[in-house]
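Have a look at the structure below, then the notes.
Left out: one protein chain. Kept in place: all the others.
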Amino acid sequence: MSRYSWNIFLTTAVALLMIPLAIACGGDDSDEPFRIGVMESATGPGETYGTVAIQAKQMAVEEINAAGGINGRMIELIVEDSKCSAQDAITAYNKLTDVDGVKIILGTSCSGAMLGAAPLAEKDGVVMFSGLATNPDIAEAGDYIFRTSLNDAQLGVDTGNLLWADGIRKLATISESTDYAEGVRRTTVEQFEKRGGEIVGEERYASDATDFRTSLTKLLNANPDALHVAAQSEFTGGTIVKQVRELGYDGPIYSEIVPIGTTALEIAGDAATGLKAVITDIDPANEKGQEVLGNFREKYGYVTLPWYLGSAYDDVYITAECLKETNDDQDADGLRDCLYEITWSGAIGDNYSFDERGEVVGLTNVVVEVLPLSERNEDNNGYQVLGPAPSG
Amino acid sequence: MSHLAQAIRELGDSGPLRRMPRANLERIATVLVLGWAVGFMLWQGAGFTITLTTIFAIWAILAVSLNLVVGFTGLLSVGHIGFFGIGAYTMAILASDASYDRLRTESIPTPDWPFFAALPVCIAIAGLVALGVGVVFNRFRDDIFVLVSFGFAIIAFSFFLNLRELTRGAFGIHEIPRPAFGSWVLDGEIEFLIFALICLALVVLICWLIVTSSFGRVLTAIREDEEAIAVFGYRVTHFKLAVWVLSAMMAGLAGALLASWTSFIDPNSFILLESMLLIAIVILGGLATIWGSLLGAMAFVLLEEGMRFLPFLPPEFVGQARQVVLGVLLVLLMLFRPQGLVGRYKL
Amino acid sequence: MHGSSDVSLQLTDIAVHYGAVRALDGVSLGISQGEAVAVLGPNGAGKSTVLKAIMGLAPVVAGEVHWRGRRLEAETHEIVREGICFVPQGRRVFTHLSIEENLEMGCLYLGDESEKRRRLESVLDLFPILYDKRRDLASQMSGGQQQMLAIGRGLMGAPDLLLLDEPTLGLAPIVVGEVFAKVREISNRVDTTIMIVEHNIKGVLEIVDRAYVLDKGRIVHEGTPESIRETNILTDVFLGRIQPDEEGGGRTDGA
Amino acid sequence: MTDSSATVIHTIDLSKHFGAVRAVDELTVAIPKTGITSIVGPNGSGKSTFVNLLSGTLPLDGGIVIIDGVGLRVVRAHESPQHGITRTFQEVRLFEQISAWDNIMVVLTERRLVPSLFERVKPAHRETAERVLREVGMWEKRDAMAGELSYGQRKLLEIGRAMAMDAQTYLFDEPFAGLFPQMLERVKEIVIRMRDQGHTLIFISHNMDIVRELPDHLIVLDSGKLLTEGEVHDVLSREEVIEAYLGE
Partner (left out) sequence: MSVWSGRLDLSQFAERPRDLLALVLALAVAGYIAWAISQSPQQALQFTFNGLSVGAIYALLAIGFTLVYSTVWFFDLYYGAAAAIGAYGIFYLRSGEALGGLYQVNDPAVNVVFALVTAGVAWWAIREFYGRRLRERFGPGSALGVETLIAGGLGAYMGVVLAWPNDLNVLFAPAIGLAAAVLFTWMLRRTVARLVPRPTQSGVPVAAAIIGAALGVVCGVALAHAGGSRLYLSWVVSCLLAGMVGLAFYRGLYVQIIRRTNSRLIMLVASLGVLLALTALTIIVFESAPRPLPDVFGSTPWQVGGATIKGFNVFAIGVSIAAFIGLLLLLKKTAFGKSVRAIGDDEEVARVVGINTTLVIAIVFFIGAVFAALAGVLNGHDTAIQPRMGLIMLLKGWIASVVGGIGNLYGAIVGGFALGLIEQFGIWNLAGEWKDVVSFVVLILFLSFWPNGLLPRR
């Protein structure tokens, strides 16, 4: 036992000695480039968005730097993986703020991760600026929290209206058990029921599920007019569409952005034809947006989730614009004030701005339909825009 | 176990069993991990060190409490994460002051209790659940116990994810408050760290008292031969149940701390894989020693955070790389040192 | 088939270490064709280890085993094919196999079906009890029958040398007598060389031609049963009067 | 038959089946309180099962066990010490990965759950443990792990562990098996000393030298049934015993 006591004593002593020492050593650096943190889910369920977002941001930074930077200073991105999980987001956040001394964080791609780190950012006065997180709760997360992605609540209202307008009265839903997909489903159902529709079946699945036939069998047995799919990962979205067709269902399918992603359409194949989705999309008439997509394809050889790509890209430019004013990457308050005032025209839309909750205003959802297999190509991403989402 | 007896009988023919090499490995491991920790602190500075130490404190509570079950009682439980989650969720539900009514997402009742009122409830509920589970699990042993404890971890996770009326499912629960003494809220990182370390110290003290008491000795005997110790007048099931519940209560405490520290929890923190990592660090550190679990938890935390700084490793693979390292370490330990780095017991 | 040398098995300076424990320490012994030899000694003397060293089951760190004039360094499962069969301690039979299958296991490697059947018949002939129950599971038999079965299984390999490790351990006196009788019968009738490790000294000395006495991993005596009965060597060994150093549990006070 | 007032354990129609095998078959025996009783019989005659039933290691399938005048239909292992019974096992079952000292200590301390949480080693425990370890000659080896001891030492330690219980009745399952003469003498000595202290000793053995020498009373089992019982030399000369067991 004496050896243990000695060991324990040793640790305690070392730990006590080292804490002040460590505090003394933690220095800061105000070197040449502006340092901006990036937290995206490079792995985990939100991998596709995270990867696209990181790449889009890097592309934007390279463009800015190639054009001479901001007031002559370069931008440096410090990327951390938030893995679509609150806990990992907190760790990544702490690493970014404590180790790298970052005051501006672009991210994250998952609402769960965002909600985990947001309270810390709010307390520390660090700006968190996401292009992808859609959970309605984020609106209330604080003063320093911004996003260019549309709130799920709006998406749900639009989808509910669309369903009703298309003559759907009995709806079956299946959604992934993640905050995003659940949020979409919930708001959709709420609006749909408000309009007088009836929900005849509800199923959920865990993110690592690959076999949905049981759930789908039950849903189809309830004879719905339409099926609504809300997925977090393109993979599950695509697979559900495929498997439901395999089970002999030929009615309409409605969904959101995920099941019409490139990977999802590749998995679903012809089964996805005719699938309708309410998404935010880059206006084909928006030259800036098309240019960004073109550059991205040239650089990385693929394009997926174009709107989120553009959103992540715009975030960097908006931040850069504000840094021009503040000229200090440690001045989070200045950045915040700038963001509240800014009106921006970029890849994802013209003249959008932020309201007092940090929510983006000035962007709208559209309804799209997936094309038959033979008509899909790289330029149309496999779907056509039917028009703006019906209101009311 | 009778394999062991068999082997020993055979060896007994030719003299006493060979002694395990008790080289200085223990001391080397200790110094290595501590040195690593110190070096890390010096290199990284205070802020991050505080975060890491807090994570360490929480995992150490888990590891020490799991060691009571695995190392001292010989029940290889992979389901400990379930109690951790129960503690965290109880704290979250009771103490969260978020009012979800104003939001459009799933809403749950939030009684908005203060931290210290919710804490005993967290511990108690983890203990109660453990009692129920333990009564059923008491009959299982060895690899079947491993299997059903896998089951418990999965069932617990499923409840966190799917019992939406209580846990908000995948949305998670946020705005979980920090501990507060009256009006003094421990919202600083250092204050919380100290609080967590005090909790850890308490848990270590309690565990130390348990394992050095008569109760602890009985546990080790149960680990070695359940039927034999029963003949000497001990109700084995009660002892097993008691240590299972105690250990679960400590895990519940760790969960409550986690919830309060991160202020947000969702089911992703309580997946099966985390539980497998947890058992890996307990075995890695050493079975049937408290110190070993502390060492294991420390190595575990340092491993992940240390690997973030490896230049050749893309950041997104740090978690996986750590898992690879832990897996390989586990294999090597089973090969050369089945009792773990500073352990006192071989499975 | 037989080697040129009179000595069929020769151990030279065998040392076996289990970690720090020296189970055997320079043991040399030999057996001639047709002999029956006993290895005696107290617990922990290394008796069983001698047999295990021959069978390649013990970590031999030094020394050589020669079998029919050639060095024996095959793996355990190949040694059986060399004509050495080992009947381990403790009635270890395959409990989930029938008696017949158990016996077949003794020469599973043999391709020749008719030879297998011939051996099976001769073994069943030697053990009539087994013949009656040959379709039953081995787990349903009594201890004595299991021991017979284990010996029979050893004989299925048609061994030139049969190694028996404590064949009477834990058996009732009546069965002990039977086992010894069978061993004697095998030794005489089938003309098999036998090496037997036993703690029942009285019984085993009746049936062997020669015996070695082991203590603490060394051979302390070798001779005929008579010579062992005459000298006090066994008493000395068992009471620890030889080399009273080292050994921990074997204090002689109070004896 | 021994007279019942001096009987410590009395079984009536004791039965135990393993599937179709009747390991113990309606066994009715009485074991006298004083002296040493030995149980012998061919392999598989149910000796160990009998001991396991008495100590509660196996549940009864039928019959009654009367211990000190108390009739039991169910014997629970953890209650057997309350009936004054303790035992050793055929395959030595020590707590392998704890020290010899702790192996003894574990049977000395508090049985009740909650008090045991707060109990530390008391001087009285220490004294008993030391006494027992010295008695079986294992005092020098007290810090060694039980699993690292030699076979004989393990046997001694197991007997020591039973002695530390200070019970009325000791069930020893093959205490002499596999021991070389020197160790054997020591175990014999211990057994005699315990008898002289007034304990009841019941042991199973195949070693006929010892069976002839030590016990006062002999019980012979055959295929789960009582073959015969009585005074040692008388029993050993009976026809049926010679036929079923001794074969000389």
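Order as written gives the chain letters A, B, C and D; numbering starts at 1 within each chain.
We take it that contacts are C-beta pairs under 8 Å (C-beta built on N, C-alpha and C of every residue); 3 or more make two chains touch, one makes a residue touch a chain.
Since the model is a prediction, treat every value here as computed from it, not as a measurement.
Asker: Which of these, B:W36, B:W113 or B:F150, touches the one chain of the complex that we don't see?
Answerer: In the full complex, the listed residue that touches the missing chain is B:F150.
Asker: So which of C:E104, C:E166 or C:D215 would be touching the chain we can't see?
Answerer: C:E104
Asker: For chain B, which residues lie in contact with the unshown chain of the complex?
Answerer: The list for chain B reads 1-4, 6-7, 76, 136, 139-144, 146-148, 150-152, 154-155, 158-159, 161-162, 272-273, 276-277, 279-280, 283, 317, 320-324, 326-331, 334-336, 338, 346-347.
Asker: Contact with the hidden chain only, please: which chain A residues?
Answerer: Counting only chain A, the missing chain is touched by 43-45, 47-48, 177, 202-206, 208, 210-215, 217-218, 221, 233-236, 238-239, 243, 246-248, 262-263, 266-267, 302.
Asker: Given the full complex, what residues of chain C touch the hidden partner chain?
Answerer: 55, 57, 75-78, 80-81, 85-86, 88, 92-97, 101, 104-109, 137, 139, 153-154, 157
Note that in this section only the chains that are shown with their structure count from here on.
Asker: Let me spell it out: compute each chain's centre from its C-alpha atoms, then which one is farthest from chain D's centre?
Answerer: A
Asker: Mind having a look at which chain is the central one, using mean CA positions?
Answerer: Closest to the centre of all protein C-alpha atoms: chain B.
Asker: Which integer distance in Å separates the CA centroid of chain A from that of chain B?
Answerer: 33
Asker: Can you compute the centre-to-centre distance for chain B and chain D, using the mean CA position of each chain? Integer Å is fine.
Answerer: Measuring from centre to centre gives 42 Å for this pair.
Asker: Two or more other chains touching the same residue: where does that happen in chain A?
Answerer: In chain A, nothing touches at least two other chains.
Asker: Pull out every residue in chain D that's touching 2 or more other chains.
Answerer: 149-151, 153
Asker: Residues of chain D touching chain C in their complex?
Answerer: 21, 40-44, 137, 140-141, 149-153, 156, 174, 177-183, 185-186, 189, 206, 208, 244-248
Asker: Which residues of chain B touch chain A in their complex?
Answerer: 30, 34, 37-38, 41-42, 44-51, 53, 55, 102-106, 158, 161-162, 169-172, 174-175, 187, 262-269, 289-291, 294, 305, 308, 314-320
Asker: Which residues of chain A touch chain B in the complex?
Answerer: The contact residues of chain A facing chain B are 4, 7-8, 10-11, 14-15, 18-19, 21-23, 25-27, 42-43, 79-81, 83-88, 90-91, 94-95, 97-99, 112, 115-116, 119-120, 123, 135-137, 140, 153, 156, 176-179, 181-183, 186-187, 190, 204, 206.
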